[in-house]
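Every protein chain except one is present and positioned as in the full complex.
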Amino acid sequence: MSGARLELEGLGKRFRGLRAVHDVSFTVPGGAIHALIGPNGAGKTTIFNMIAGALAPDSGVVRLDGQVISGFRPDRICDAGVGRTFQLVKPFKGLSVLENVTVGALHRRPHLAEAREAAAAILSRLGLHDRRHQLAESLTLPDRKRLEVARALATEPKLLLLDEVMAGLRPTEVDVMVGFLRELNQRTGLTILLIEHVMRAVMALAAEVVVVNYGEKVAQGTPQEITRHQAVLDVYLGEQEAL
Amino acid sequence: MSFVKRLTGDASPRILWSLGILLVLLLVAPMMLGKYWLSVLILVLYFAFVGQAWNIMMGFAGQLSLGHALYAGLGGYIAAGLYSHYGIGPWAGLFAAVAAAGVAGAIVGYLGFRFSLAGVYFALLTIAFSEFTRVAFDHWEWAGGSGGLFLKVDTTTDIVNLRGGPVLFYYVILALAAGAFVLCRALLESRLGRYWLAIREDAEAAQAVGVPVLRCKMIAIVISAALTALAGVWNAFYYNNLFPETAFAMGRSIEITLAPIIGGLGTLFGPIVGAVVLTGLGEIFTDLGEALRIPGIKQIFYGLALLVIVMYRPAGLWPWLADKLGLKERQP
Partner (left out) sequence: MTSDFLLNLAQAVTKGLLTGMVYGLMALGLSVIFGVMRVVNFAHGEMMVVGMYLAWMGFEYLEVSPLLSLPLIAAIFFAVGYGLQRSLISPFIGRPEHQQFLLLLAVAILLVNACLAIAGPDSRGVQMESQFDSYELGPLVLDAVRLHAALAAVAIALLLWLFFSRTRTGKSIRAAADNHLAALVVGLDVRRLYAFTFGVGAACVGAAGALMITIIPVTPFLAAEYTLLAFVIVIVGGLGSMTGALMGGLLIGVSEAVAGLLVQPSLKSMFSFGLLILVLLLRPQGLFGKSNS
C-alpha cells in the first residue's frame, strides 16, 4: 500500500505505432486536488481514458487505493470509485436533466425513488434544480458541463476526473465552479484530478500540477513552481500565452 | 403493494381511469362484437403485443433489430412441432419455444454486441440470421420443409391444447398484450429500464457511470426475443399453419417494427396506438382494394399512409396525440 488514492506507474499507449503516452507516472494523495496540463494533443485525455477504463494501457498500471484497476471495463472502474466527465460532453440528450443524474445515482442506490432524490440534491448544489425537467439536449453548453459533473458525482466516486469542465464558461461561471469544487473537496474529502486549460481555475484549485508534452511528463510541482519551471515555459507557456 | 405503487407511480389518475375503462371494454368486447370486428381486434392486440416486445430492444435499449421474425418463427415452429409430432400441448411447448428464442436472441446479441456492431450493421446481422434460419427450415423435414407445417383445424374449445374458436384466442392475446404492457411499465420504472434508456442515448457515457452495457443489452434482447416467441406460439395455433417463406420472412420482421415506430418509439402506448392505426388502415385499404380490383392497390395506399406519417410525425403518433389529449406520458 502506497497510501496514494491514485497511482500511475509507467503508463504508456500507442495508436497505430504512434506514441500517444509514454512512461507517465504520478500519484494523487487522498483528498487532494491535482491538475494535469499540457498543450493540445499532449495526451492528457488519453491518460484520463486509461484511468477511467475507456482505453486499456499498452504498458504500466493504474492503481486506486493500491488496487490495480487498469484493464478493467469502465463500469467496473466506476464501481471501484472513479467518476469522470467527458471533454466533449455526452449528456443523455433525450432524457430530462433529473433523469440524466438519476442514472448515475442508480449505481449505488438501486431504487428509482431514492436515486431520484439523491440526484435532485446534487442538482440543487450545482444550480441546475430549476432546469431538472428540461431535456438535456435543450441545455446551454455551460449547463451541459455542469450536468456532466453532476452525473459523475451521482455515482459517489472516491476520485473525480474532470476533463476541461471550465472550457467555454465565462469568468464568473468559472469562479462559481471553482468555488463549488473547492467546497466539495473540503466538505467530503473527494479527490479530484482535472485537465484544464483555464489557468485561473488551475491556480485556484490545484495543490499540484503535472505537465505533459508529447505524451511524456515534463514537470510536476505546485502551481508556483510550475510557472517558474524552465521546461514548462519552453514547451507549454511559450506556446500559449494564457498565463 | 409497493409493486403496484411503483407501477402506477406518478401516472395521472386520468390515465389510470382510462386504462381501467379500456380494459373493461376489451374484456366484454367478444360479447358485443361480431365475428369480423373480433378478428380485427385480435389483429390489433397481436401487433400491440409483438410491438411492445420489439420496443424493449429498439425503443428502450436503442438496438435496431430487423430480424424479429426469427424469434416468432422459432417459437411458433417449436410449439407447433412438439404438438403435432408428440402431442405436447402448447402450454408446455411454450417453455421450449421461449427458451429456444431466448438462446437465439442471446447468440445474435452476443455476436453483435461483442463485436460492437451498431445501427445498420447490427440490423443487417439480425436480418442475416433470420434469412439463414428461413433457408434452413426450408430444408428441415421435421418442420415440414418448404411445404409447411400444419395443425389440425379443430374449433371445439380445448384450453389445455389451445384449440378453439376466435374468442379463446382473443382472450389469450388480450392477456399477453396486457401482461406485456404491465411488464414494460415495470421494466421502465426500474434500474434496468433506466440503464437501457441511458444506453440508447449514449452507451459510452452510460458505461462511465457504471452501467454494465453488454449485460443490459443482452437482457434486453433475451426478454424481447422470449416475448416475441410467445407471439409466435399464439400465431401458429391461431392460424394452424407455418411456412418458412412467411414465418421467417423479412416482411414479417418489418411488420413487427411498424406499430411501435408509427406509434412512438420508447413509449408504452406507442405500440398500441400504432397497432390500432395500422390494422385500421389495413382493413380500410383491403376493402378499397377489393372494390377497385387492382392488384397491389391496397399496399399502395398503405405505403402512402406510412410516407405521410413518417414525414409529418417522425417521432410517432402517440407523443403528438397525448399532447392533444392532455395526457402527456411523462417522458423519462
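Read from first to last, the chains carry the letters A and B; within each, the first residue is number 1.
We take it that a residue touches a chain if its C-beta (ideal position, glycine included) is under 8 Å from a C-beta of that chain, and two chains touch if they have at least 3 such contacts.
Treat the numbers as computed from the prediction; the structure is a model and nothing was measured.
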For the chain not depicted, the shown chains it touches: B
Candidates B:79, B:104, B:123 or B:151 - the one touching the absent chain: B:123
Positions on chain B where the hidden chain makes contact: 58, 64, 66, 111, 115, 117, 119-121, 123-125, 127-129, 131-132, 135-136, 138-139, 146, 250-251, 254, 257-258, 261-262, 265, 294-297, 299-300, 302-304, 306-307, 310-311, 314
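We take it that only the chains that are shown with their structure count from here on.
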Rounded Å distance, chain A centre to chain B centre (Cα mean): 43
Partner chain A, residues of chain B touching it in the complex: 6, 189-191, 194-195, 197-198, 200-202, 204-213, 331-332
In the complex with chain B, residue positions of chain A that touch it: 52, 54, 73-75, 78-79, 83-84, 86, 90-96, 99, 102-104, 106-107, 110-112, 115, 135, 151-152, 154-155
